[in-house]
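Missing here is one protein chain; the remaining ones are kept as they sit in the complex.
Showing chain A:
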Amino acid sequence: MTGITTDTRVLCHYMRQECINHKHSYDRNHPVGRLINLLKLKMQVCTQRYDRRPYGVGLLVAGYDDQGPHIYQTCPSANFYDCKAMAIDCNLSDLINHGVRALTGTLPNETKLNNKNLSICVVGKNYKFHCLDENELEKYIIAEIVGTQPTSSASDSSEVGVGRTERHGEEQSSTLNPQDPTPVESATEDRRMQ
């Protein structure tokens, strides 16, 4: 989430409430798209009433249901975007490394990612929602620091990483492939070799 944390609490509580009620009534997990529709309506109401203000929150909602993985981005304007990030033949650690690299790009110059300002959560097929703990985060942060050291192979690897997703962008929808994260060293090596 980004934005007003107290507004986020309200929305998260609402989503949790809806999910648990749905689970109680239907004994199935709330389909992500339907939950987002409910959230959308809730957020839109306060953009139309004169006595309410919009929820000052931008959310990135990720989930997995029968229809596959989903990512939704939300705005205070109650516009919702169904996002796709495509990856083929990418294992979990590669995807996370890519995400961490994207995040470092958004940081101001002096700030570095550490396990206090970074959190990573994963959900997928046969993979319950799981937030990475400090040790696992360290692995990816170190990989990122190692990766940005100014060697030519490292810069090649970053291009290859981006190129891979762009090239295959149109073909398949994303699959979070939950293999165990390969040891950090071999993951960065693989990319350098290509």
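By our rule, a contact is a pair of C-beta atoms (placed from the backbone, for glycine too) under 8 Å apart; a residue touches a chain by one contact, two chains touch by 3 or more; residues count from 1.
Quick note on the criterion: contacts and distances are computed from a predicted model.
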Can you match the unshown chain of the complex to its UniProt protein name from these: "Protein transport protein Sec24-like", "Myotubularin phosphatase domain-containing protein", "Proteasome subunit beta" or "NADPH oxidase 1"?
"Proteasome subunit beta"
Cross-chain touch to the chain not pictured, restricted to A:3, A:33, A:58 or A:99, is A:33
Of A:66, A:110 or A:134, the residue in touch with the unshown chain:
A:66
Which parts of chain A are in contact with the chain that was left out?
24-28, 31, 33-34, 37-38, 41-42, 45, 66-67
